[in-house]
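Below: the structure, in structure tokens.
A protein chain is absent from this complex, but the other protein chains hold their places.
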Amino acid sequence: MKNNNLSILLKGIIKENPVFVLILGTCPSLATTNNVAGALGMGLAALVVLICSNVLISLLRKIIPDSVRIPCYIVIIAGFVTIVEMIVHAYFPALYDMLGVYLALITVNCIILGRAEMFAGKNSVGKSALDGIGMGLGFTVALVLMATIREVLGNASFAGNPIALLEPYKIEFLVKAPGGMLVYGLLIALVYVITRGKAPLKKSFSCAGCPNAGSCQTACTSAQAPESEKGDAQ
Amino acid sequence: MKKSVQSTIVLVTICAVMAILLALTNSVAAPIIKQNQDAAANEALLVVMPDGEGFEKVDISSYELPATVTEVYKEAKGGYVVTLTTAGYGSGFVIMCGVAADGTVTGAVCLASTETLGYEKTYGESFAGKDAAGVEAIDTISGATKTTSAYKNAVKDALNTAIILGGGSVDLRDEAQILNDNLSAALPAGEGKFTKLFIAEVIEGIDAVYTADNGKGYVFVIGEEFIPVDENGSTDNATVKTAYDILVASVVEDIDLTAYGDALKYITAAKKTASGNYILEAKGNGYGIMGGDDYHPASGEYIIVRVSMTPDGKIIDTFTVSQAESEGIGDACADEKFYGQFDGKTESDYKDIDAIGGATLTTNGYLKAIERAFDALKILEGGSN
Partner (left out) sequence: MEMFKSLIIILLSSVLVNNYVLARFLGICPFLGVSKKLDQATGMGIAVTAVMLLATAVTWPIQYYLLDKTGLGYLQTIVFILVIAALVQMVELLLKKFSPSLHKGLGVYLPLITTNCAVLGVAINNITDGYTFLESMVSSLGVGLGFLLAMVLFSGLRSRIDETNIPRPFRGLAVTLIAASFISLAFMGFAGIVDALFA
């Protein structure tokens, strides 16, 4: 049992890393990773929202009728996002300015709605909390990793501290939009090499994490590569 | 049916609970957020008012303030921080000035400028702690008169703004406006457009005469009094009537300068009135001829001064006909404040005037022109004898 809980916690960080393996939450992964501080802030904000929403949804899983579960989840998530947003605005104004609209957009981050639908709506409170922590940490680690690569190589600095040694060699386009996509693509390939394809890597973008997967079969099946196996969470 | 009712209830309940949670968080966070935002906005204001607190933006649309004022913040202790946009040597000269509740300047800084010499960066320091009289007493800097006088005027505007917003009233008109308002009040038919008349006759007790541009009459100035004369020449003031009659009867006659050859080479025009007075236009070599540097290139133009004098060498009136002295400095010689000083002077005391600040060459050139007019007067008087 203990082992099981540990695996729930760890799978989010490595085996089912939401960013590199499940390919969820791509928008913030790209948008907020041009500096380490922003990425860390984004990751932690999402972590808090994820834990809170997972716990609450798990608590309410027997009360919420199936037919309105998606709107209920959305309201709960949007509520927690706004709470986190206000707290960040009040106590970390610099971070608030840095993240801008992306903070509010945690609401539509597929990771959170996806975990609500796939895990918290079906599991106990304790497990849901662990799942939230695991997935949130996995998200944070992935964001910080990407941000480190982009900021160190692209801006010759780490978390805002300049690295003089790299100054003449910085590749500026890495901190701009195209650089984000390039680094993300390369990292996905790298993770594939490291795990030798053993991780449940989707061969293409799939809707496994999308809460609407059931209602959009056409779009999803055609978007998935033929050899794609069904996500284990489905 | 029962199911959908239950679903609706659950959804509405969740919405309500989340809304309450949000309201609670908001009640805690909102004041802190507001405080943070104020602090960020105030940081800039604190530069000119170091001990200011609780700044709030004032809606200035309902006040009649100096035209330069763009933004005003009121401070909790009754002070104001005023942002002004004016024009010095270049346009877009933005100054922020703090005024304490007691009407003293707490500080002034330049936020943006296109000035050339850099005086605007430090000039503001001299205003700190000064009241209105103290500000008036601060000298503009020679060689950067435009920059520093624009700065000084902006600070004065800030002081006036504080007075107006504090409920007081200030005459915002500049001198030219006040004069024009007085003239218009005396002669409404002049429709607000008047020109100072160049006088070549001795008229007792009159300080200045203005003529309406539309020909509807004259205004005579005696001290603070503005006395109109309509186009038919009727007025109830005896002094004015006398002066008016003299001016109307005045006849001038051109003097042929070629007859005098090189002796009058610095005189560009000369006239004589029937009463024996002379009107002479003389050249003076000021900065336009003698000077020139990187910022103020020499124009190559003389200063031309028109002077009217009695045959015994007393100046009746003076006027700067043309000049191309450096902008913002020497061009003050075209200002009546400068040339008006010569009225009533004679050859012995005409140099006894206030020079133009920072424009020695211009002042010397001007005096040279007057000296040449006196020289010419002697030749012309001698010639006619």
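Residue numbering begins at 1 within each chain, and the chains themselves are lettered A and B in the order written.
The definition used in the following text is that a residue touches a chain if its C-beta (ideal position, glycine included) is under 8 Å from a C-beta of that chain, and two chains touch if they have at least 3 such contacts.
Computed from a predicted model, the values in this text were never measured in an experiment.
Note that the absent chain touches A, B when the full complex is taken as a whole. Residue A:104 is the one among A:14, A:104 or A:141 that touches the chain not shown. Screening A:8, A:48, A:64 or A:86 for touch with the missing chain picks out A:86. Touch with the hidden chain on the side of chain B covers residues 15, 18-19, 22-23, 25-26, 30. Taking the whole complex into account, chain A touches the unshown chain at residues 23, 26-28, 30-31, 70-71, 74-75, 78-79, 81-82, 85-86, 100-101, 104-105, 107-110, 113, 173, 176-182, 184-186, 188-190, 192-193, 197, 201-207, 210-212, 215-220, 222-223, 225.
In this text, only the chains that are shown with their structure count from here on.
Chain A and chain B have Cα centroids separated by 65 Å. By the touch rule above, chain A contacts chain B in their complex via residues 60, 63-65, 67-68, 71-72, 75-76, 78-79, 82-83, 86-87, 89-91, 93. By the touch criterion given at the top, residues 3-4, 6-8, 10-11, 14-15, 18-19, 21-22, 25-26, 28-30, 32-33, 36, 40 of chain B touch chain A in their complex.
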